[in-house]
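Only one protein chain is missing; all other protein chains are in place.
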Amino acid sequence: MRAFGYARPADAGEAAALLRAGARAMGGGTDLLTQLDRGILPADEVVDLRALGLSGIEHDGGGVRIGATTSVADVERDAGIGERFPGLRQAAGAVGSPQLREMGTVGGNLCQQVRCWYFRHPDLQCWLRGGETCYAQIGDHRKHGLEPGDCISVAPSDLAAALLVLDAEVETTGRRMPLADLYRKATAERRSTLVLEPGEFLTAVEVPRAPDASTYVIAGERAAWSFALVGVAAARFGDDVRMAAIGVSNLPRPLDPDDPAAGLPGLEMTRWKRRLLETLASDARAAVGR
Amino acid sequence: MTAKLVKTEAVVEGRTEVRWTLVEEDDTPEFEDGAPTRPVGEPTPRISARARTTGSARYTVDVALPGLLEAVVLRSPHANARVTSLDLDAARAVPGVRCVLGPGEGPEHAGSPLTDAPAFAGAAIAVVAADTPDAAEAGVAALAPEYEVLGFVSTIDDGFEKQDFLEEPTEHVRGDPDAALSAAEVTVEASYAVPAQLHNSLEPHAAVADWREDGLTVWSSTQAIFDARSTIADAFGLEPDQVRIICEFMGGGFGSKFGVGPQGLLAAELSRRARRPVRLVNSRREENLAAGFRTPAKMDYTIGASRDGRLEAVEATAMIGMGTGGWPFPVLEPVKSVYACPNLRLMTAPVRMNLGPSAAFRAPGVMEGTFGFEQALDELAEKVGIDPIEIRRLNHTENDPESGKPYTSKGLLKAYERAAELAGWEGRDGLRGDGRVRRGMGVASQYWWGAGGPPAYAEVRIGKSARPTVTVGLQDLGTGTMTACAVIASERLGIPAGEITVHAGDTSRIGHGPASGGSMTLASIAPAVRMAAHSVRTDILGLAADMFEIAASDLTLEDGEIRSVDGTLREPVTEVTGKLGNAWISGSGSRGPNPDGMNVNTFGCQIAQIAVDTGTGAVTVERVVAVHDIGRVVNPMGARSQVMGGVLQAIGFALMEERVVDPTTGTVVNAGLEDYKVPTIADVPEVVCEFVGDPDPHLRMGVKGLGEPPIIPTAAAIGNALAHALGVRLREAPYTPRRVLEALGA
Partner (left out) sequence: MQVRLTINGQPHELDVAPHRSLADVLRTDLAMTGTKVACAEGTCGSCTVLLDGRAVLSCLTFASACDSSKVATVEGSTPLLERLRDAFTAHDGFQCGFCTPGQLMSAVALLQRTPRPSRAEIRTAMAGNLCRCGAYEGIEQAVAAAAEAG
């Protein structure tokens, strides 16, 4: 591991100050440390957010509030979530490996970097990393996204898909917003898929009410411990079915339940993923009824 | 005991070697029919289990010596380049850095493992040894290399087009294939492709070298301690006796760790210069870029047959993606050797590519070639309308089709019969279904060598406390060879295997033992261990005969006791050994030659049952029936584990494992275990495993090898099962959701 400093402040203001000074925010560290080690994200200092008292799951009324540094495994094991938000529990269970679920935090999971073997290649500097080229589009993109754009990497957060269909909101150090607004397309000027400003970090995610039914279905490259090739979440509130997917775009993406592959044409090497998306969308829809 | 030099042939992964070896006369009696062989043939847990489950087992990566330096290698980020600038002095000036080697430097009498003309991404350019890993990394960073980037070849097709071969392509002809093909009643043309499979032994390639005035010691994660020793000795101009190779525990190799590797050569040279012990361990990424791979191959077959399915002629071409090194693995061996076929033309083209050097990987060549040919054979079966097992029986051969020599034993027909029974082959068409999930069942045959051979030596000692030691000059890469040695000695000595200590993995203890590879290890060492143990038994019983005044021929050793056959005497063996004081009884054994004029091979057959979700493209292997003829089974527990391991690595090959090379930069994009998927516990099917071979009547102890056989037919059987399920044949492995959905028209 390359050398860098480490701070574990107990005060959010101190953490924010360190982050404004250029430090990297860390939850479980499972995504961050591999990026630091490969030189994808250079950093002199890492700020561990786990001593800020941001862990915990609170059920109140119909909703649930999950602290940003709550581990993914604790979400998966929470009885209330399992009962009222089965799609969220399934998504938590689909994250990485058992050890990564124990270490990984909800905030870190929502803010993790895109998956792309060029983005994570130690010797290449792709467009999203500030370079000139999206290597994936001229190279081997068999597992990449279906949405045209400057970058065809894929958003990997299973939790994001499950929370999007629940109308979740995220709370940061400075504001509150719908989860969907946490993400935006990277631009030439700003090569990031998150809207967070320097010094800003997630403190909690809140789901306002429980759906009548919810589910999360994933297709991976093996039976377990695989980032989703495609993951589809669905929730039904009365007659209203919401759907979202990961693995198809570099943002967690809402889908039209009646036409899930709309706007997702893919390239020649990824066209197969449209079929997969349609299958999973149909399975998800069947699971939530109507 | 008299020793003599004999000339013997051994087949090492398809290459015949002739060796002169010293063997002793072996008067060990063979097992008698029906007589007990205990504990040979009974399940025995690993003797090293405690060390492996407490963390005390010391692997090469765990070796820490006082003053140890850590070495880190600078590797090329480019697929083909020339190094135009490299600041070795800057690296030497980094605090904590003790030694730096640049391109061309290395052992005096060997080619340098370091180059300024890296021909693949991951090629080693320089190495830095320092007090800590951080200092070594800082030293590497200070090298600040600059490159002139050159064009590269990253695909088999491009390499073939450029006619850039690692070795000249070869052609092998039997009979008159042209005439036979044009006269054939039925012809089938079929093409198959397989990708590079990466070994990913969990212990990386590693070496710790300690150069001293009085000799060099190298801890090496190696499958062949004696090959490692001769490589090091030659490279540094030392006598073999001045070099000691140690490999106490080893974290897998699967063919990629023969010899001492560049790690050993570099660590030793760094230690020689720095006068400090040096450790060099590959990172996972380095493993996947520079430590070898199963060669990708493109295979084309034209099969000519009679209307009833008899093979008349096969013309086959294999283009093999060698990378920058390795030897052309016998991809077309299954065409040549598995079935009777009078006419053949086999062409093999080993293509050079700007990728690392290839390395043997469990059944190299033969597994890939089985994947292709066993599926092509199913295509013929379908065309002529006969059952896949029936067409294999129909083309069965009782003699080696190339040389005409008989086999020492062949249980293949029995394997087909048992496998079909165990799998429920008769009902296979009823499995398929017509919903979203389809099922299928497929078969494939297995052929491999596995005779082993000399030289292999063993020594058995017993002292006062009657806790014997067995010393062998081999290494156990995880297969359980050491446990099997204890089992074999136990049978002769009547002392439980768990009370026997096996010393291995150290060239200073005894003479040559076999490499761990080619399914040769146990078949080589087993008779030597038994011979040594028998000699000790004879001595113990001789002493007992004097002591108890009963003829030695009326005495036996069982359960730690000396017993008379009439049951009147039962005394602990320590009654005899206790008199030894500080002396001991020792016996030595050596492996004799293989029989002349006969071929020794292992055979088998596997049947795979799969389910495929036509909506997601996911293929699940539900059940594998594995029936093999490996001669006598020494330890059924270890043997079953070998089968499970082979089958599972083949499932990885069939369903998920594939090195992906970026076409625009020539670099590997999945050089880690996140994007290069290997099976997890959740991918394990039910495996039904049976051994049908009788002890081989022409080999001492009747033992043949098992390392390779189980991996060979699985992927082909899965391919045939998938075609059975879908009615569509996929021609390229692995069968990922992408390939399945594309084959279904997505």
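The chains carry the letters A and B, assigned in the order they are written, with residues numbered from 1 in each.
The definition used in the following text is that a residue touches a chain if its C-beta (ideal position, glycine included) is under 8 Å from a C-beta of that chain, and two chains touch if they have at least 3 such contacts.
Here the structure is a predicted model, which is why all the values come from computation and not from measurement.
For the chain missing from the display, the contacting residue among B:Ala49, B:Val565, B:Ala583 or B:Val728 is B:Ala49, taking the whole complex into account. Across A:Asp37, A:Glu58, A:Glu83 or A:Asp258, the residue that sits in touch with the chain not pictured is A:Asp37. One of A:Ala15, A:Ala73, A:Ala261 or A:Leu277 touches the chain omitted from the figure, and that residue is A:Ala73. Contact between subunit B and the unshown chain involves residues 45-46, 48-59, 61-62, 64, 134, 199-204, 249-252, 254, 283-284, 477-480, 637-638, 640-641, 644-649, 672-674, 678-682, 684, 687.
Even with one chain removed from view, subunit A keeps its contact list with that chain: residues 1-6, 8, 29-30, 33-34, 37, 48, 50, 71, 73, 93, 96-100, 102-103, 223-225.
Simple rule for what comes next: only the chains that are shown with their structure count from here on.
Each chain gets a centre from the mean of its Cα atoms; for subunit A and subunit B, those two points are 41 Å apart. By the touch criterion stated above, subunit A contacts subunit B in their complex at residues 2-3, 117-118, 121-124, 135, 138-140, 142-143, 219, 221-227, 229, 271-276, 279-280, 282-283.
For subunit B in complex with subunit A, the touching residues are 77, 121, 134, 137, 285, 615-618, 620, 655-656, 660-665, 667, 669-670, 674-675, 677, 679-683, 736-738, 741-742, 744, 746.
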